[in-house]
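Have a look at the structure below, then the notes.
A single protein chain has been omitted from the complex, and every remaining protein chain is retained in its original position.
Entry: chain A
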Amino acid sequence: MPRSPFVPIFLGDRTRSRYLLRVTEQPRLAEQNAAVLLPEPFVKWFGEKGWSPRVHQLELLAKAQARQSVLLIAPTGAGKTLAGFLPSLTELANRPKRKPGEAHRGIHTLYISPLKALAVDIERNLGKPVEEIGLPVTIETRTGDTPSHKRQRQKLVPPDILLTTPEQLALLIASNDARRFFEDLRYVVLDELHSLVTSKRGHLLALGLARLRAFVPQLQTIGLSATVAEPDELRRWLVAQNPPKNSKNTEMAGLITVAGGAKPDISILDSRERVPWSGHSARYAIPEIYEAIKQHRTTLLFVNTRSQAELLFQELWRANEDSLPIALHHGSLDVGQRRRVEKAMADNALRAIVATSTLDLGIDWGDVDLVVHVGAPKGASRLAQRIGRANHRMDEPSKAILIPANRFEVLECRAALDANYLGAQDTPPLIKGALDVLAQHVLGVACGGPFDADLLFEEVRGAAPYAALERETFDRVIDFVATGGYALKNYERYARIRQTKEGLWRIAHPRVAQQYRLNVGTIVEMPELNIRYVRQGRGMAGRGGPVLGKIEEYFAEQLRPGDNFLFAGKVLRFEGIRENECVVSNGAGANIIVPSYAGGKFPLSTYLAEQVRGMLADSDRWKTLPEQVADWLRLQKEKSVLPKRGDLLVETFPRGNRHYMVAYPFEGRLAHQTLGMLLTRRLERAHARPLGFVATDYSLAVWALDDMAALFKAKKPSLAALFDEDMLGDDLEAWLNDSWMLKRTFRTCAVIAGLIEKRYPGQEKSGRQVTVSADLIYDVLRSHEPDHILLQATRTDASAGLLDVSRLGEMLSRVRGRIMHKHLDQISPLAVPVMLEIGKESVNGGANDTLLMEAADLVEEAMGR
């Protein structure tokens, strides 16, 4: 071979040069381009290393030098990060030296990542080539952990490249010297863009970018992203939108796509054991999982929820006869413990690690040679990303095993697997910019200096999520920021921002800016309690033990002193709750409770749902399924029917002295729960006397005292009328207003919008205090001003997130005229999984007073009254 065929992707992997890549794309062209685009020291450096730049890196450089903003889509390990920084580095290399006495130059490049750790990693890995090439470039991070003296110094002597997070950008923008600080800014590099844009953090970032563009109109953005379904959405996101006259947005960043590396080697566990009908523990497969761990160097085990992680970890240790080093990692654990696990992992000291989505993004994990995914992967792109964890060499296939926890998950795994081979990707759809985030931003802008409402409106509309924002809504947001935006004009004298004589809005008091700085950001945690460990036998009197992590408050509240539960892989005895701490000691025993966590439950993606429906309908595809699962489907076909791909199957059957209806929409648990609530309301009105319902990711069961099949037959109502889309009107509205979910959402919106404070100076409010007041505020506001802008924002959020209303709406419209009713004498095979869930899950209704009544009756009984 004339020269080394390898180029490093030393930055893309954020680690050592053990990741070598084969050049596959026209090396000669790359070399030619390199000569044109790369300054001499770079060419020399590449030469010394025996490397050459990759095509997409040069392509990006060319586009950037042509003053274009760019989106680079590439799989993990393709040298994305170096590509993103090449335009900055080459430009900085050519910049004349600062003469002594000359003013310090401002920031040249801003790098924004979703994770603090990622920024820190980049600093380390970008520093090396900068030093070796001999570039006069300074690189620094600025995160929540950066000490204040360093922040102050950064304001006076800014680095050339600043690595930071969306929250820090919001803070920088809100300072009164922001315009000067950013005046020399040339590039903004946005890492992991696909994961940033789908949340409210993305909205805040989009608004921040719009502000930067107002400071520096010629600013260029460079987005780095994993493969996404709709690249055009991200391309629009990266550049200013100009929506006014024609409604269609045409402004888009340039696009560079790098094809994926080697196809991963994925299999579904074809277990010798019987695959259960329902449940999520995958306990049946523990011996086979343990065997796989033994056969590999390092195994990463992914699960979908933290409770699954605790369970799996516990079960693996029970099977761990060889005492292999197996560790646990999830977001509720104490940070110190997580860091220890991460370090052990990087040092290759572990054989297996059980993890949740905390590891979805970010850092490298030593030499992982197997990824085991327990439970259904829920979304095809999530699966792709997780499998990307194993083996960062793009030219070697990653190895992964999927472990379905129940029979429906077998179907889902199969669909995910097919999707991965087809390269199909799905990410949550981008949603319209949230108004609570806009309110936060408006106040931030005012903290930075007086603003003109007309100009700010145009600027905000330049941000893709807010491109369709209406002026009337914008004005209401300003009104909200100023005085709360209430119909009762009572707070004029307490306004946070006021209009000057010239018509500019400015903050009314320096204290406003101080409070803003403490509350910036869009991440609002569920109320959580620290888990404090005390020695056994000390009970609540015990003090001073270590904190093991955090647990959601509502779980702790269900526990009785003496209850045993599983956390951090240990059995803990609940002693009690003391202020914001849950006090525990060593536990033991058989009846161990596993905490449930509200977070981390992903719905089945639309794409996968479609695939699963397709698989059900097509018996030719059953050949690829394990025999026992294929048998199950054949039996269903025989006893009942399997729906066609676009149809909705509804079965009815009697059982015991009740009547059941089971529907199979495959739209995910959230959408099914919402559907269940609404159907029960309707059945109640039709006097079917419904008693309850239960929802899974795949299906939904409702039971009633009356024969629902007879009602459908008599068209009182017909099945089509029962499933009519109009349920999303008044029924939804009425139910929503009483829903606890809305209260929870309101709390988040209120904190983000700055109505309730996250923190006061020197005093951290505990979750409980915020919750209580947010609930009370919600009640008062709802009864006195139901159209208030914050309630509007809350309803929008709840519909999109917790209730999945849009998905339910799409489903209802899709199945119109395509509902297939099958009445049976008994339960069908397909109905078994959901029927097994009955009783496991409580139906959250308005029955709280009934519980109180029971408790009161117990007292009366005992007292003989």
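Going forward, a contact is a pair of C-beta atoms (placed from the backbone, for glycine too) under 8 Å apart; a residue touches a chain by one contact, two chains touch by 3 or more; residues count from 1.
Going forward, contacts and distances are computed from a predicted model.
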item: Complex member absent from the view - protein name from UniProt, among "Ligase-associated DNA damage response endonuclease PdeM", "4-azaleucine resistance transporter AzlC", "Holin-like protein" or "Porin"; value: "Ligase-associated DNA damage response endonuclease PdeM"
item: Omitted-chain contact residue, chosen from A:755, A:793 or A:808; value: A:755
item: Contact residue for the chain not shown (choose from A:440, A:483, A:564 or A:794); value: A:483
item: Contact residue for the chain not shown (choose from A:226, A:258, A:376 or A:512); value: A:512
item: Those residues of chain A which, in the complete complex, touch the missing chain; value: 483-484, 486, 488, 490-491, 494, 496, 509, 511-512, 515, 554, 556-558, 560, 576-577, 755-757, 769, 772-773, 776-777, 779-781, 783-785, 788, 842, 848-849, 851-856, 858-860, 862-863
